[in-house]
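Here the complex is missing a single protein chain, while all its other protein chains stay put.
Chains here go by letter, A, B and C, matching the order in which they are written, and residues are numbered from 1 within each.
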Amino acid sequence: MLNSTTKLSYLQAIVEAHREEMRRDETVILMGEDIAVYGAQSLFDEFDEGRLRNCPLSELGFTGVGVGAALTGLRPIVDLTIASFLYLASDQIINQAAKLRFMTGGQLKVPLVVRASTFYNNRTAAQHADRPYPLMMNVPGLKILAPSCASDAKGLLKSAVRDDDPVLFFEDITLWGKKEEVPVDEDHLVPIGKADVKRAGTDVTIVAFAGSVPPALAAAELLAKDGIEAEVVDLRTLLPMDKETILGSVAKTGRLVIVDNSHRVGSVASEIAAVVADEGFESLRKPIRRVTAPAVHVPYNQALERSLFPDKNKVAAAVRTLL
Amino acid sequence: MLNSTTKLSYLQAIVEAHREEMRRDETVILMGEDIAVYGAQSLFDEFDEGRLRNCPLSELGFTGVGVGAALTGLRPIVDLTIASFLYLASDQIINQAAKLRFMTGGQLKVPLVVRASTFYNNRTAAQHADRPYPLMMNVPGLKILAPSCASDAKGLLKSAVRDDDPVLFFEDITLWGKKEEVPVDEDHLVPIGKADVKRAGTDVTIVAFAGSVPPALAAAELLAKDGIEAEVVDLRTLLPMDKETILGSVAKTGRLVIVDNSHRVGSVASEIAAVVADEGFESLRKPIRRVTAPAVHVPYNQALERSLFPDKNKVAAAVRTLL
Amino acid sequence: MPLDRAAGLEGYSRMLRIRKFEEAIIAHHPVGHLSIGHEGAIVGACMALRDDDYVTGTHRSHGHPIGKGADLRPLMAEIFGKRTGICKGLGGSMHLTDTSLGLIGESAIVGGGIPLATGAGLSIQVRRTDQVSLCFFGDGAANEGTFHESLNMAAVWKLPVIYFCENNGYAVTTSVEKSHGQPDVARRADGYGMPGIIVDGQDIEAVHAATAEAVARARAGKGPTLIEAKTYRFDEHSNRLAIPIKYREEEEVAHWRAARDPITLYRDVLAARGLRAELDAVEAAVAKMVEEAVQFAKDSPEPEMQDLIDSMFSNPVHFPADAGIA
Partner (left out) sequence: MPLDRAAGLEGYSRMLRIRKFEEAIIAHHPVGHLSIGHEGAIVGACMALRDDDYVTGTHRSHGHPIGKGADLRPLMAEIFGKRTGICKGLGGSMHLTDTSLGLIGESAIVGGGIPLATGAGLSIQVRRTDQVSLCFFGDGAANEGTFHESLNMAAVWKLPVIYFCENNGYAVTTSVEKSHGQPDVARRADGYGMPGIIVDGQDIEAVHAATAEAVARARAGKGPTLIEAKTYRFDEHSNRLAIPIKYREEEEVAHWRAARDPITLYRDVLAARGLRAELDAVEAAVAKMVEEAVQFAKDSPEPEMQDLIDSMFSNPVHFPADAGIA
């Protein structure tokens, strides 16, 4: 039983994590707009509306309500649905959730999870398609998760709910439907702050996360055909970053390519590159390449939109420039 | 006359830029809370309240009002006063100002300037002391300025007002009172996107901006006593960055230290490091060091607060690790 | 008071253009949020405006430019994501913004357009023109902070803005009853010292009359008005979003479609005014317009990376060189 698994999609795994944690702890609640539309409808069969709050269109307000509830005995999960709406709520996340414990000299704790889905490659255009992880990385006091597969999504979300600090949980809609075997163990947790080597290799390190992991792995297969063995590190937690795993891999390969679906300038990839250019410089044999979305907005036209994001060919090409 | 100058503080220079641009172009207006308190009181003698709008406490709203006015024939300067309030307005800046031209296929232009003062080292604690430049660097469509001296502040702000794209203008209150000779020429403009070598040197490149320039220059003087000649590059524009000047300097020195008052993780310094670790790797002889504020919030206690920020000794020490 | 003959027929034509344009979308390129059911509210409001008045809209963006009288071809081409689209295929279904008719942005960030319309009002006041600015938004948007902040500013500054709420009773699956402390958005106006008016959104002439009065107030420098048009969304929230739950009764939908359709209701009014022949002519003309629009969209080329690049900045600096475009 403990080691048995069940096939779930990424989104189903997220819903299961809700179900298990809400069963385990009655202080866990879910808040958001039209939560039933975003996968949670099955939860209504089991939990009452008191713990499943459909909110008015008030992102800043209900995120702050989640913070206030977290300060007073609940463990809220606030679903902002589409990550492009995160900006509206950012003040409560940055100035309140991330700072209240500090500003009160440790008197308070903020066990809050904020979910947001990066809604790109979906023909919804510039106001829906942002991947704003980097905007939050500069904020002390937050933890930021961005899983690439169903079991990590489930295990990380459960860890987030049990964590006493505010956690941002980025879902990737390009992965929502992706199915895999997921542990059924209700205490299957994925630790916050640990990367996962999704593929071992010796010639180059490819660091990726969330929706950039599939193209990274596909590129590794392409390269393997030419005898190039890429190690693919799935970051999983963006903040705090697992520097040890990244630096360890680069120490072995001497080459680093970072794949990130966010805009190039000020990206997650930039932070990883900065860390390695300082602490891993001695092991670097080649420049650090970032394969990212360019610093332009996301267009409605589907072909143009697709052309902006990293794919296996772009990743493989970047690797080849280092050989 | 054209080459004559007058002694002004950094804040006075900013007010003069307003005065000159409001005289030159009657579509330029200033909006914000208690604008008289933030240096603009002398403008009331010359311009009517129609163009000097004291706004209600509605940061998201009046920033969006500025965007709407910019779309319809005005060139608004929106003063958010303290940069820690930027998060409240971020949705209108990111989802509207930065995207509207793109989303309309170029039909619209957004000649908007948003001012925000980084209010640190001032005993106002965590909810007032943020330096959130990096949070905006990931946003395509924006230009971000952060001057370090009165003449750059005046010249850059005037360029910003004349620019047809949205521009974020970060003022640094640790510099507000700093006086220097400033050109009186009403067409004295500092170009957006150009860094300035504030001190020439051959042994190490120190990149800094805004309030991190004084410690960088002071460190250079310290180092000079030991015969180490540091080149200090004042970035001035954070987005788009003047890569050419940075890479050119590193090509000469082979060593790079970046000084940034923002939090370490996902900082402006990280982006610079990433660019150089890719495009300037061949000229790098040593690791890239970032001297930043640590990834913790800003405390009220003055001694603790001061200890967080880069100073000449920390910068000099970082340089020495590269020799 | 009723619209005169010509205006009445034009109003009927614009309502029908919205309906047929969106039926064509369903048939040829099913994307986005439809305004079917809202035509009376949208066109009634737009008919009270001049071409040089400003309008902001929402994710439900098709009706607003059509109501303002826009050419259907670039709008349909935009739906198809084509280069000849009103936004070069970069904006898409939620952003049909035709600036030649004063539209300054259809915001897919709910509530995001409210400050923009307010800013247009400020611009009008500072530039001392006699334009007005009209802001379309939904019942759900009325719960966003931007609604509160914007209406208050417009009231303090007496800006020439008409806040026009298309209250269709729902925000996706969430009813007004479950998301508003009390159900009338217009009742919030008093808190800002602003008049708030409720009007039947299915009656184009009632909407036009209420809006015309608010426009007159605004042009006279008397400040903003909040108008709430009670209307209904005949189709699902978006034909790209699967709705797994039942949130409104079939009978309710059926009733509105059968008895409260703004187009059939107004057709009867105009027919009773003896305009049968003219109505037939309008219907033929609209059918042709929509057909041409679809053909135009189909025949149009896709946008290219250069179009995207050209749309990013008015004054590019180190761009596109440093953007990392492959």
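In this section, contacts are C-beta pairs under 8 Å (C-beta built on N, C-alpha and C of every residue); 3 or more make two chains touch, one makes a residue touch a chain.
As the structure is a computational prediction, the values presented were derived from the model and not from experiment.
Undergrad: Of the residues A:L8, A:A36, A:L71 or A:I288, which one touches the chain left out of the display?
TA: Looking across A:L8, A:A36, A:L71 or A:I288, the contact with the absent chain belongs to A:L71.
Undergrad: May I ask which residue of A:V37, A:L86 or A:I192 touches the chain that does not appear here?
TA: A:I192
Undergrad: Out of A:S9, A:T81, A:Q96 or A:T174, point to the residue that touches the absent chain in the complete complex.
TA: Residue touching the absent chain, from the options given: A:Q96.
Undergrad: Out of C:A155, C:I204 or C:L279, which touches the unshown chain?
TA: The one listed residue touching the chain not shown is C:A155.
Undergrad: Given that one chain is not shown, which residue among B:R75, B:H128 or B:K312 touches it?
TA: Touches the omitted chain: B:H128.
Undergrad: Please identify, in ascending order, the residues of subunit A that touch the omitted chain?
TA: Those residues of subunit A that touch the unshown chain are 27, 29, 50-51, 53, 55-56, 58, 60-74, 76, 91-92, 95-96, 100-111, 140-141, 143, 163-165, 192-193, 240-243.
Undergrad: When the complex is taken as a whole, what residues of subunit B touch the one chain not shown?
TA: 33-34, 36-37, 41, 44, 54-61, 84-85, 88, 123-128, 264-265, 290, 292, 294-297, 299-304, 307, 314
Undergrad: What is the set of subunit C residues that contact the non-displayed chain in the whole complex?
TA: 143-149, 151-152, 155-156, 178-182, 187-194
Following the convention adopted for this analysis, only the chains that are shown with their structure count from here on.
Undergrad: Compare the CA centroid of subunit A with every other chain's and tell me the farthest one.
TA: Farthest chain from subunit A, going by C-alpha centroids: C.
Undergrad: Taking each chain's centre as its mean C-alpha position, how far apart are subunit A and subunit C in Å?
TA: 36
Undergrad: For subunit A and subunit B, what's the span in angstrom between their mean Cα positions?
TA: 30
Undergrad: Hey, what residues on subunit C touch two or more of the other chains?
TA: In subunit C, residues 87, 89-91, 95, 107, 109, 112, 145, 308, 312, 322-323 touch at least two other chains, as defined above.
Undergrad: Among the residues of subunit B, which ones contact at least 2 other chains?
TA: Touching at least two other chains: 60, 91, 95, 102-103, 140-141, 240-241.
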